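One structure below.
A single protein chain has been omitted; all remaining protein chains appear in their positions.
As written, the chains take the letters A and B, and residue 1 is the first residue of each chain.
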Amino acid sequence: MAADSALLVSLVEEFVSGLQDSKANDTATGVQAKQFTILQLVEALGPSLTSTTPHTRARGVQLLSQVIQQCYGDLSESEVEVLIAFYENRLKDHYVITPFVLQGLKALTKRSLLPTGSAVSMLRSLFQDVHVQSLMLAERASVYNMLLNLMESREAELKGLGADFVFGFVQSMDGERDPRNLVLAFQIAKNIIHRGYELGKFAEELFEVTSCYFPVDFSPPPNDPHGITQEMLILSLRAVLTGTPRFAEFLLPLIIEKLDSDIQSAKIDSLQTLTACMSTYEHKDLAEFLSGLWTSIRREVFQTASERVESAGLAAVTALTSCLSRSILSSDSEDSLKTFLDVVLKDCQHHLCEPDLKLVWPSAKLLQAASSASYRASHIVAAVVIPGLVEQYNSRTQCAHRRTILEVMQGFIHTVKNTSQSADDGESVLLAHRDALCAVVFSALSENSSDLQVTSMRVLSALGQQTGLLSESDVERAVDHLNRLILEEDDSSVSVSVIVCAESLSRLHPTAFITKMVPTLKQEIFSESMVQGEDGTPSNESSQHAVRQRCVSALAAVSTQPSVVQESAPVLLEVLSSAHTGSGGFSVEEVVAVCFSLQRIADQTLDSEETGRFFYDIIIPRLLTLTLQAALQGEGSSGHRSPLVEEAVLSAMVGVISTACAKLQPELAGKMASRVVSLFLEDDVSFLSDDSLPPHIQLLKQGESWSRSQMVCLLMACVCSLPRNVEVPQVERLMEQLEELSITCSHVLSYTSAAKCYAGLVNKRPAGESLNALIQRSTRRVSSELDSPASPQRTQAFTLLLWLAKGLLLRYHPLSTALTDKLFSLLGDPELGPLAGDCFSLLMSDSADVLNRGCHADVRIMYRQRFFTENSAKLLQGFNSAASDTKSSYLKALSHLVSSLPKEVQLTELPALLSLLLEALSCPDQGVQLSTLSCLEPVLMEPPPALIQQLEALVTRLLALTCSSTMTVRIASLRCLHAMSRFPEHEVIPLRARVLQALAKPLDDKKRLVRSEAVLARAEWFLLGSPGGR
Amino acid sequence: MVGHKSAFMLENANPLIFQRSGARLLTSSDEDEDVHDPIDDREIFDILYLHLIRSINDPEHPLSLEELNVVEQDRVQVNDADSTVGIEFTPTIPHCSMATLIGLSIKVKLLRSLPHRFKIDVHITPGTHASEDAVNKQLADKERVAAALENSQLLEVVNQCLSTKSP
Partner (left out) sequence: MKDALVLVERFNAHPDSRCWHVAWNPTATLLASCGGDRAIRIWGKEGDSWKCLSVLQDGHQRTVRRVAWSPCGTYLASASFDATTCIWKKKNDDFECLTTLEGHENEVKCVTWAPSGNLLATCSRDKSVWVWEVDEEDEYECVTVINSHTQDVKHVVWHPTLELLASASYDNNICVYKEEDDDWECKATLEGHTSTVWSLTFDPSGQRMASCSDDRTVKIWKCQNIEGPGDMSWKCVCTLSGFHGRTVYDIAWCRLTGALVTACGDDGVRVFKEDLAADPDQPVFSLAAHVSKAHSQDVNCVAWNPKEAGLLASCSDNGEIALWRYQEDHE
């Protein structure tokens, strides 16, 4: 102990007199190691603390406080008591000591346990002896932190101080200027209000001392290390100001005043603050200010050009109205909500009726905002507004006016929907106006204007979404109109709207669609004029084709309920049958469109068991039967060729089957798998609805016809889309045959589909020895084909390699590396090199029909980044050592890899690859150009210095590409040039004249899409360096 | 040639307001390399509407020009084959002092956006402005327009109108 005390004395000496700051740490270590206690330290500090020089005393206190900062948790209660008493006493000492005293006290307040009464005594001394605002910034922060700490641990004790606590705090923060400290002070004020501290007579003082910062106007200095934002200050101050209704009488006049401000952010802050306090206020708190508030808000919404001010204003109206809606009605008091809404209606309603519809939108939005606040509010508003609008509609003759009124109506119906749902009885506010609204809608639907038709369909959908607003006969009438528009209206905006409207109505009213729409559309699809087609003029044919297209998409759109699917899907299947037999004159495009419709139906309804069974029992077997019939018929006969053997049709059918199988209920999915597998492996046609099929169809045997072997894509659609837990029967045998077909078949669609199917299955196989063996076997086979240059099956082997690599890469399978390395090595292959370069695009992108998450494939997140990180060096190396005639394959691969990466990753990787990418821009391959441009564009938004150094090369290449023969390349290069106009001005100004000159040419491009990019880019380059520009 | 901007701002306290219209729908031929898309009325309208009229507004003014139908599609006449474009714009009220500035901005926007072969005529919609003829004559005089664009204060105002600002 003697040695320790000597040590302590020397530490103190070295710190206080020797000014060695590091000794504080040593001392703290000593205390923590129990070499000496804190009280021994105080004792040892004795001479320093009683020195007559304030700076020596300060140094003594500093040592003590720094030690306590490190070991406040290890102190005993009695030690704490002594220390607090010591510090309280020191607060009266010389000002140079105060900072260290506060430091010590702050450290002590971090303790969860403090002696009873110590918090109160600490605060009393603090408020009494210290004038906080004359302290330095850091000490003020110490004070706020002390208060915050104590509020956490000693709430009850602090509340015992009563309003004195609030008063002390108000005095402490009065005049605070530092944003970091304000965040702390606002937090304390918020605690005071939200945790129920007594405000006593100091409510106004607390409001004054905080509201003087409202609205917050703070822009952080550039490179501000403290990270305080205007938003942080706004939100923390708002929590204070809106926390209690006791502030209402001060806050509301302040808000009215600040709404008059010229500064937009002040207006928005005021409106949002108003909105925030409405959740705590009651009617009585705001009664006095209601008319002032309304006048100001209305003015803002009417006059503003800013959408943010407008939406803040509207939110405030909703909040006000909903606050008033909460007030309880009693028979003798006035109905404050009604009174308020009467004023709103009086000020706004007439704008909806003025002859030239001035201010119609702001008025309508204000009324809608009010009516969206509550059921009762929407009742009151609707009772006045809806009849007014109906009358307006009927008295108007101008189409634009009528459309505007319809749009306003739609807005009201939409707001009412939300309030009705929350009402107890759920009955729509609009029930009383139902007939009038329907009459308007039907009258508008019959008009000759596409604008009116489109808008009225939106209103119709809005009505249809609320129960009880459309009667059965209304829906039927609506369906008649929709039918007419589908059959007769060519305008594309109308067609789109019909589909959307029909879809939305069919959800709640399927019956009318079953009885009225499906039969009408069916009749139209199979109508005589369609079938005859041949003697029609070309324009007639194309318009008939368009009508058919619309019918087919409408059938899908309205199939939102299982009951409709039962009717609509058979119509679509019937089209496929007719197309197959050659009757009805259906084109390949029409057949494809039918498949898309079936896919859409699968996508939107397969969650229901009923539809699942329908697909399992009827639709999928029917599709397989028809394609099989087509495949068998395709051989031999030289006459009519069924469209169902066309690749476009098969691909579309893959979409239907794959979407359906991915969504089938597990049990049905399992059964589906075994049916399809036994069809392909064992010629089992028992589940197909055709007895006339021959016994040996041998779909997976190459050497049979291509029309049979290509059906393997349908096998893929089924077995590769199943959930991973569904067992595929005989999978080993199946995969063997697929591998064989994929290598030996010479028909592209057949071998590619076989490879994809194989990869899709491999992707989902459980990891383990048997999978590894399978992969190794395939790898050997593929390699041996690829390694013999004379092999006629190199392309097939390459295709399998690619898909297998993809299937494994997606799931991070360790054996994928060998396969992808093989792909890299093929980049230098004279025959397969270009193909290998392209394949990286396929490897990195999502495939539409297999190996995607939609069909339950095992896809790990960030596999692209991982692959890039592991392989970019190989690629660079390969490029550098490649012969000049194969370099372009490497560039292709690189541009595909980089463009598939997320933007953030691209940004970090790019500098290293830049010169290579610039080279890729000069590569004649358009695919390479395009993917390089697409990965450059985002980088150009924030150009790295490496890029700036290559400006000249970049501009030259980009300008050359604006004249490419491919429009997508022209567009992408123009976008890049557009982005370059944002580069640092001094860097790009020298290029301005040249770029403007060159961009004049694409202004006259034959493609509109190119021209509009050129217009945008050229406009920016004009503004560059020009007054008022940038 | 142009009055101070704010002089215009509150003149038109009760303008006619229209809802914003939708974007042009893409058709399949728009993406077909082989189809030549002629420059048409809608395209010119979109250039003006999306990139110019939308930007001419001022925080002090209650409404943006896009809501005021200053430019309407049926007042745009394009003939791609003859390389001519005619625009009639409608100053929001008959004595709006911004008319020349709007007209000049329209003209400059089109000069920058159209192939050089085009002849561009910008006029005020007949009967909608008190000094219609004077403004039309100024806008048609390319020497005056060229000189105006060499005046940096004026160019600054025009450029501000032509800057695409995010809302």
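Just so we're on the same page, contacts are C-beta pairs under 8 Å (C-beta built on N, C-alpha and C of every residue); 3 or more make two chains touch, one makes a residue touch a chain.
Nothing here was measured: the structure is a model prediction, and the numbers come from that model.
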Over the full complex, note down every shown chain the hidden chain is touching. A, B
Residues of chain B in contact with the chain that isn't shown? 116-117, 119, 137, 140-144, 146-147, 150
Missing-chain contacts mapped onto chain A: 993, 996-997
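Operating definition for what follows: only the chains that are shown with their structure count from here on.
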Okay, in this complex, where on chain B does chain A touch? 14-19, 22, 25, 27, 30-31, 33, 35-37, 39, 43, 46-47, 51, 57-59, 61-64, 67, 109, 112-117, 152-153, 155-160, 162-164, 167
Of all residues in chain A, those that touch chain B in their complex: 264, 302-307, 356-361, 400, 403-404, 407, 492-493, 496, 966-967, 1000, 1003-1004, 1006-1009, 1011-1012, 1015-1016, 1018-1020, 1022-1023, 1026-1030
